[in-house]
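Shown here: the complex without one of its protein chains, the others still in place.
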Amino acid sequence: MVDSITTEEVCFSRKRPDVYGDAHPKALLKAIQEEGDYLQNLTEQHVVSTDQFTRDELLQLFRLSAKYEGNPERFNTPLKGKILISAFYEPSTRTRLSFESAWHRLGGDIMSITDRSTTGIAKGESLEDVGEMFNNYGDCVVLRDNNEESVRLMMNSLRIPIINAGNGTDEHPTQALADMYTIFKWKPGLISDPDSTPKLTMGIVGIPSKMRTVRSLLKVMAVFPECFEEVIIFHDESAQKVFDEGQLEQLQEKGLNVTLSSKLNKRLPELDIVYINAIAWVGNTFESFGEKFVLSKSSPLKENAIIMHPLARGEELSTDLDDTHHNWYFSQARGAVFLRMALLTCLCQRTEQVMDIV
Amino acid sequence: MVDSITTEEVCFSRKRPDVYGDAHPKALLKAIQEEGDYLQNLTEQHVVSTDQFTRDELLQLFRLSAKYEGNPERFNTPLKGKILISAFYEPSTRTRLSFESAWHRLGGDIMSITDRSTTGIAKGESLEDVGEMFNNYGDCVVLRDNNEESVRLMMNSLRIPIINAGNGTDEHPTQALADMYTIFKWKPGLISDPDSTPKLTMGIVGIPSKMRTVRSLLKVMAVFPECFEEVIIFHDESAQKVFDEGQLEQLQEKGLNVTLSSKLNKRLPELDIVYINAIAWVGNTFESFGEKFVLSKSSPLKENAIIMHPLARGEELSTDLDDTHHNWYFSQARGAVFLRMALLTCLCQRTEQVMDIV
Partner (left out) sequence: MVDSITTEEVCFSRKRPDVYGDAHPKALLKAIQEEGDYLQNLTEQHVVSTDQFTRDELLQLFRLSAKYEGNPERFNTPLKGKILISAFYEPSTRTRLSFESAWHRLGGDIMSITDRSTTGIAKGESLEDVGEMFNNYGDCVVLRDNNEESVRLMMNSLRIPIINAGNGTDEHPTQALADMYTIFKWKPGLISDPDSTPKLTMGIVGIPSKMRTVRSLLKVMAVFPECFEEVIIFHDESAQKVFDEGQLEQLQEKGLNVTLSSKLNKRLPELDIVYINAIAWVGNTFESFGEKFVLSKSSPLKENAIIMHPLARGEELSTDLDDTHHNWYFSQARGAVFLRMALLTCLCQRTEQVMDIV
């Protein structure tokens, strides 16, 4: 039997710790001038890959995200009357709840499918027919599927937008956009005052050929190569193929200075941002990245460095960092909801409801 | 690795192809005069079987469906504050999303149960007790269950309406109503100008004794026998028992001219409507109807014939027909949402909110 509980034990506070960077959305809002026209480009695009967005579209998306995050209570009806079909065939709670929370915050309704076996797909129905069905039932689709090709097959028949929420090992575009948004929230000077703002040295612990989060993130960073002094990919020495064929060259052609290393602690003192993502999700199993790369309070972090992690975390990111100013991974998760709110608003053609000037 | 994607690849259009029959709801709306009193009969009836509706009730239901379909953006609050209990113990995504979309479009809230094992039923609770529980939690129930008797057992205690969304091989009334609605959308003259509108010759590929969709459809067609010249049931030659005992006689007594045939291509050139439904769902398995009956562009279809299929489809209905004017199966699926909106509005006593004159 569990002991009696006291009132003190059950009390809690709603106040967020200072370390989570609350002031930053407003600074980013000021750093970017509103040019809503670019968001109109997003009204008839599926969201499949970070490749598809231009620099201006991304900046306006980040600006709208910052507007939402700086004033969460203000905009609650842009998606009123709109229905989201939330299809998570590959198990996920974090990404699903992030999208569903974003959609609810904007006043919309949701229908969830979390079990592939209840769908016609299990009965042999084609994904194109599933897309045609969705056209009749909702206004937007979010899809996570082990099968890399599903999202593109559905695009053949969809007349409503679909967002790729993670397809096999291929991409996870909204996570990457949310991550870039987080970086600009931290250093809005990179946009508003590039000459006076030092470029960032960023370390990414992960394998681009196998982790969709990292693959998508590098692509979006390559839209803003001028922000980064160097991007170091830290990988296990035994990793066979860190990049897919042509992947590294594509990034370098865009001006992103990507290097490789297997010695995290050696270079840690130079890193402004440490992005760690130790676990590779392949369907329902996972391959652990091993214990060599671990961040904790005793790691030789640069004094004002921030740590990012898409979460869920395991042993690679110690909880003793949670209460330090290095902790930007919680702010990253928080910001992701607002980034998704911004994207969903555009996709559903409701941008005019949230612009300063229409 | 999947190749980089271009903006062109991710763009899509919201515009529906002309073949999907968009103008037709408005024509049906004109063909039926509004007599809302008949809809009042539906406020305290469970929806179990197509047997239970009168001709006038059906016509008013179709009229309200056409009003919704002709003006989808206009009515979005009749079910505000109402809660649907969506209980799909037999796997289904299509029918569940169709109902849930209809309910959301009308402004209501939904609670879903998709796993029978989480309910008291798994713990030995009686269905009557489940019904009493539902009385306290929601305003309407939609139930799909392998077990044919479940809906009737729940009716013993329910004080809110329940809709049978498919019970074993017995009935699927709302699908049948949606199908009849589709037929009248195509030929509203059958109602408004019967003397000048030729009767329809309709072929149904399926086995009434085993397919709930066909069983329910024939019953509703028997309310309008004057619309049909002949209804031919096409069946596999090896089928043992095409009709249940007494089933054919009941239809013929109501004036529906039902005949049988096993040679689809021979009679295809005469058919105005071809209704194909090849797969019989028995619980979680299915029996395939075989490959003998297949419709494709090369089938000897009558020039202006339309094809109907409740979907999901398999090989019996070729995708090369999708872009032809024969394709009324997509319009059929679209219309089913509006038919369910009309029915749910009546069951929840909100008809007055959507009548032209109250």
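For clarity, chains are labelled A and B in written order, and residue numbers in each chain start from 1.
In this text, contacts are C-beta pairs under 8 Å (C-beta built on N, C-alpha and C of every residue); 3 or more make two chains touch, one makes a residue touch a chain.
In this text the structure is predicted, and so the values were computed from the model without any measurement.
Shown as candidates are B:Pro161, B:Gly203 or B:Pro310; the residue that touches the absent chain is B:Pro161. The chain not shown here is touched by just one of A:His46, A:Lys82, A:Lys187 or A:Arg334, and that residue is A:Arg334. When the whole complex is considered, the residue among A:Thr7, A:Ser196 or A:Ser238 that touches the unshown chain is A:Thr7. When the omitted chain is restored, the residue from A:Lys30, A:Arg55, A:Arg94 or A:Lys266 that touches it is A:Arg94. Within the whole complex, the absent chain has one touching residue among B:Asn136, B:Ser196 or B:Asn304, and that is B:Asn136.
Counting the whole complex, the residues of subunit B in touch with the unshown chain are 44-49, 51-52, 81, 83, 85, 109, 111-113, 115, 117-120, 122-126, 128-129, 132-138, 148, 155, 158-161, 170-171, 209, 244-247, 250.
As for the chain not pictured, it touches subunit A at residues 1-2, 4-7, 9-16, 76, 88, 91-94, 96-98, 100-101, 104-105, 110, 112, 114, 279, 286, 311-314, 319, 330, 333-334, 337.
Here is the rule we use: only the chains that are shown with their structure count from here on.
With centres set at the average Cα position, the gap from subunit A to subunit B is 41 Å.
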